[in-house]
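Shown here: the complex without one of its protein chains, the others still in place.
In order of appearance the chains are A and B, and numbering begins at 1 in each one.
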Amino acid sequence: MNNMILAVPVLLPVIGGGSILFSERRSRGGRRLLSPERFAGCLVLLNSLIVAAILLIPGARGEGLVLFRLFANLTVMFRIDRMGSVFAGLVAFLWPLATLYSFEYMKHENRKDTFFAFYVMTYGITMGIAFAGNLTTLYLFYEMLTLVTFPLVLFPLSREAVRASRTYLYFSIGGAAFAFIGLVFVMSFSVTGTTAFQPGGMLNPETAAGSRDILLFVYVLAFFGFGVKAAVFPCHVWLPRATVAPTPVTALLHAVAVVKSGAFAILRFTYFNYGAGFVRGSWAQWVIMAAALATILFGSTMAVREVHWKRRLAYSTISNLSYILFGAALMTPFGLAASLSHLTAHAFMKICSFFCAGAVMHQTGKTYIYELDGLGRRMPVTFACLLTASLSLMGIPLFAGFISKWNLCRAAFLYGDQYADGPGGWLVYAGVAVILYSALMTGIYMFSVLIRAYTPVHEGQAQEDPAQTASDPGWMMLVPLLIFAAVILLIGLHSGPLMGLLTAIGGEAG
Amino acid sequence: MEGQIILLLPIVYPILAGMLVLSGKGLRENGRLASLVTAAALAVQLVFVAAALARGGSLTIWKLTDTISLTLRVDGVSRLFAALTCGVWLLGAVYSVSYLSHEARVSRFCGFYLIVEGALTGLDFSADLITMYVFFEMMTLTSLPLVLHEQSREAVRAGMKYLFYSVAGAFMALFGILFLAGVSSGLAFSGGGILTDAAVSGKEGLFKLAAFCMILGFGVKAGMFPLHGWLPAAHPAAPAPASAVLSGLITKSGVLAIIRVVYFIIGAERLRGSWVQYVWIVLALLTVVMGSMLAYREPLLKKRLAYSTVSQVSYILFGLSLLQPTAFVGALSHIVFHSMIKNALFFIAGAFIVATGKTRVKEIQRLGGALPLTLGCYTIASLALVGIPPASGFVSKWYLAAGALASDTGAFRFIGPAALLVSALLTAGYLLPLTISGFFPGGEPAAGGAAKSGDPSWWMLIPIAVLTACSLFLGCFPGPLLSALESIAASVL
Partner (left out) sequence: MSIVQNFPFFSIILAMFSGIVSSILPGKRARNVSLIMIAATTALSFAVLCFCIRTGESYTYMMGHFPAPWGNEIRAGVLEGLTASMFGVVMFLSVLGGVNYTASDVERSKLNLFYIMIDLMLSSLLALVYTNDLFTAYVFVEINTIAGCGLIMIRQKRKSMSAAIRYMIMSQLGSGLFLIGLSMLYDVTGHLLMSPARESVARIMAGESYVIPMLVILAVISVGLAIKSGLYPFHYWIPDTYGYATPTASAVLSGLVSKGYIFLLIKIFYRVLGENFVIGSHLINVLYCFGVAGMVMGSVHAIAEKDARRMIAYSSVAQIGYIYMGIGLGTEQGMVAAVFHIFTHSITKALLFISAVGLYEVSGGRTDYHSLRGAAYRNSLAGIGFAVGSLSMVGFPMLSGFISKLLFAASALRCPGKMLPTIIVLAVSTTLNAVYFLRLVITLYSRQQGSEKDPEGEAKERKRPASGKSSWMLRLSILCLIGLNLFLGLMSRPVIQAITDGLAMFD
């Protein structure tokens, strides 16, 4: 249990990022060997390569690594299983591209040191969540994630940013406080007395059966607790507000890292601590499924009404995250596989969308939907990528979003077949209807932007507006966009290998 | 990929051709050249389609996942639709050469026009439910720019409405597809249905709901009440060739989807006598009557024709809902006839609007003197649509009525034909006034409403004439067509 290499992808970015912060103090005004961006970029790239090596070289991940003992039986340990490798791989792939994007985006900002320092540190912490081998470690890094992302939300230092960061902080810590309850109960009711992740759950059957109701209640509490980061209604309030942060932050953190960590934590907690068999069929399952469905409805509907582009995408994220949670709530192997597939697909789709929005904001300064007329012609590559992402979000076949939506709905139907006599069985069918409704709403809110962008209405006015002079952003912002669009298509057309891996994960854990 | 690759050709070729037209620099300035290129491309397409239909066979294009793959196959239904589509599309392109010379950005229109043809052919050739769904969505998305073409506020609103209704309908249908994917091991079309009793047992309620969702969902594209709202918005907003193919063929894709679902997947027997069938009949008849009434009261010419489409396509849906061979034949034949007639009518309407500059029916007057040939074709087409023998509309209506009377659907055996009759009267009411006021103007000439020029150019006239002639011809000699349709009916019922 001492595979030291596992600590490197976690600690290297944290220490490296921290050093950017401290070096800022030292050489105030003086010249530095390496500008913060370059240093951050190298660090991120190096880290991703290390992660890739760990994941791909067979045997590299070993048995795991125990860092230290926190309390009694609770240790902080890393261990990569298949599910962790999916999340780690996803994060490691996205972070260098996002960093590349932020080079150009943040070119004209001050305080780049602070930004890149925390950006890099967040990478390490997210990796810690991916590598966590037990709930204690996950919880530890979960709390730390709040702390390192908080300065990024605060970054613009405007009044809204301060308010948004406060909301984020309070909600996150409040959520973690309720998730903590889950941690304590898992610790007390587990077979081994630790909180280690075990596919299929690790609760002691005898003691757990005796306190089933209280355990289910705690499960619901912990679901909502972790669900704060996963933006479950009603704990989603922070997410639309957090869009005041710079786009690389919103895109990566609030569409990929932070919110996916929340969903990932729920998946771990459900399938690897409690065990799907424990929760399935109980009232707790219906509660969380209803919460997920309510969030999907809420998010999709609010997105249609929202006219600020990034906030619209934020509501879209809220809704899509609950697709993942709906899949998790099914408590079946295929449900887990389906939710993981949406976790992956949505990461790409949403980061692509946010980056397109960011590119538009960067080039033209426009942030509201109604200001985007005609930009589709001026920034063709950007909007082509946005078109790809929108088609995928909507669930059009040949794109990644169709695969994940298909899986989710099929998983729901399968559940209905297998457990047809459950009391809330109709809820899964309602779930399918809700997902399809949400897909329609997605079409509305994504395509209304695209239609305006591509077909500006000719009313006879020839205003002098910046749209006339807009153009596609530089290569540092375009390359990530194109890569994301390509991956969306790739997953849409050739999802076999990915789904094979995810189904295997689902099979052993569900 | 395994199978007859030639099947892929009529699908991929127009799409590629369309993309070339879209990006071609030289075509962007010269609209007329773009239209000519398009027409030529479509002529080539006709050859490809003919070759593919002659060759027949099937083809697996690509496996999306372990359980879903994209497959193509040529059978009777696909032959019918593919041939119809390609023929009418070509005529539309010829028409556009002259019509679109008044428009801007012709190359964009032509490019997407070609791409939609490819998608439609793909839809016609689809061999399973998923492939059909893929091409269905593709068709919706690629036809959207056609609706948006004018870039007026009305066009954008109409385009959004079109998109959202279509997507809503597609997702409703997807619900059914998801259900079917669970009860059946494959989703390939097979005459008479692929579901076994064992598969559906225990889930009858859900099954019927799924079937209904699919009919309703695809019915959106076909303009069935209550989700027909996009049609009257989209048709007038688009340029005339687009409205023509929207009405004439794209709505038929919804019908095709319903045919495939009801007759080739679910199987007519399973729905016979169920609430699904009865609701379907009711909705279809409602649309028939309501569409005609709304058309009668509509002052704008293109919108009037749009409502007419709503009504007429529901004739087809009514025929299909009866689950009876004769009615089935009637429905299929009405698909053919209505396509031709409605395309002709839209082309003519385009000519009228260009000639007079007006879009309201009351203001389009005194055409008889100025555009005699056009008005003459209009009259013949109108009569065909009303159902006067020996025009083609009569044949299809006869079969529909006969099928209704022969079906075992209770009171609807009589209500159906009655509704058709009422609708026929209304059709006459909304189509013939133009003829009358055109040939027998009487009274004061309305200021500025008179036709300025003579008959339109040959480019516009030939398609009109061809379509009108066909609708007359097929009415007089329907034999070969009907026997082909009867054999299709026999394979599914």
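FYI, a contact is a pair of C-beta atoms (placed from the backbone, for glycine too) under 8 Å apart; a residue touches a chain by one contact, two chains touch by 3 or more.
This structure is a prediction, so every number in the text was calculated from the model and none was measured.
Across the whole complex, the hidden chain's contacts among the shown chains comprise A. From the options A:Leu70, A:Ala209 or A:Val479, the residue with contact to the chain not on display is A:Leu70. One of A:Phe78, A:Tyr123, A:Phe185 or A:Phe484 touches the chain omitted from the figure, and that residue is A:Phe185.
Shown as candidates are A:Ile57, A:Ala177 or A:Val307; the residue that touches the absent chain is A:Ala177.
Contacts to the hidden chain, counted on chain A, fall at residues 68-72, 74, 136, 139-140, 143, 147, 151, 154, 157, 162, 165-166, 169-170, 173-174, 176-178, 180-181, 184-185, 187-188, 214, 217-218, 221, 225.
Criterion: only the chains that are shown with their structure count from here on.
Averaged C-alpha coordinates put the centre of chain A at 44 Å from the centre of chain B. The touching residues of chain A, when paired with chain B in their complex, are 391, 394-398, 403, 406, 409-410, 413-414, 416-417, 420, 429, 432-433, 436-437, 439-440, 443-444, 447-448, 451-452, 454-459, 492-493, 495-496, 499. Taken together, the chain B residues at the contact with chain A in this complex read 62-66, 68, 130, 133-134, 137, 141, 144-145, 148, 151-153, 155-156, 159-160, 163-164, 167-168, 171-172, 174-175, 178-179, 181-182, 202, 206.
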